[in-house]
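For this view, one protein chain was removed and the others were kept in their places.
Here is chain A:
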């Protein structure tokens, strides 16, 4: 693969309009104090897109630092549980830092340098975006502060330690639901006060324009590689591409290159938590309504008076009541399909992939794996699916160990040796 194709900023179609709208979704709902800074990001990104030196520097990092292209792995033993459809995993878990997040972070870190800013802030849910951001800041010598909900600092303690090892300050956010939404609120408060020297390295395809389109462009490499790889390996396009959806960055990264392929279904799997009907979930597109959260109009989980409701998911990275505006657009146009997967289904899929293929996925990615099992059964033996394995599961071992009783060996339906 030619390295010149890693950064593909000018996709055909799906460019937001000049106000940052994909159909009815997107825009720029931000306080006046941030308008100049957000405009600066947009202007600098436009300049960078046209600058071969920017693409060259990012490509060099993607090859020699991240380790792109990431592998495409067929998982036949796992696929036996999916009605015999063929399933391939796009291995973003094999990137440096262990998830897809590094793709966007390196792009925005280069942009930070171009803007002459010396400090970076970011939010993180599962800690993967925080770790990737702390990594890039170490690499480029930038000051780094990461906001993380207090509940998430507990359930993703390993990633807190990783961020601190990398030299970042990690601030546990104690307001609201003490998860990703509140970490973003606090990061915005920091940005308003320190915008002169600080770039907010936003971690998903939400937020005010230009973040949804820019973050998407930096992740677009996932789908471009996967499309080429599946054509080489299977000799045809897949019937469906599948990904988990929280804010939606890994999903849009995989989906985007397939949007013009009308026969390829784009299927996103949202966290149903304890079940959408229980109210304890974070299935924004399944159960939300259009509204404004964190700078753009998109589907949000809210009550009848526009108060954002508290989401729930076992997965810290998906535990968010909003969604990127381009996903809302894909849903409303019918080009994308969005379904919800419970905690339990995701955890079973996590264990199944571990025991059939020797790959421990992140709980986030396990939602897509669980969804792919059902999708495979629907497609039947001739089905072909590419699933984005957006991150590895090391960070989730404490949650998984408690869920399955691995610490004291009380795992009810699986013990050592059960690799069948």
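The definition used in the following text is that a contact is a pair of C-beta atoms (placed from the backbone, for glycine too) under 8 Å apart; a residue touches a chain by one contact, two chains touch by 3 or more; residues count from 1.
Heads up, the rule we're going with is that contacts and distances are computed from a predicted model.
One subunit of the complex is not drawn; among "Phosphate transport system permease protein PstA", "Tryptophan synthase alpha chain", "Peptide ABC transporter" or "NAD(P)/FAD-dependent oxidoreductase", its UniProt record names it "Tryptophan synthase alpha chain". In the complete complex, the residue from A:36, A:53 or A:397 that touches the missing chain is A:36.
Of the options A:181, A:367 or A:392, the residue whose C-beta touches the omitted chain is A:181. Within the whole complex, the absent chain has one touching residue among A:61, A:122, A:308 or A:387, and that is A:308. Residues of chain A in touch with the missing chain: 19, 27-33, 35-37, 175-176, 181, 185, 188-189, 192-196, 289, 291-295, 300, 302, 304-309.
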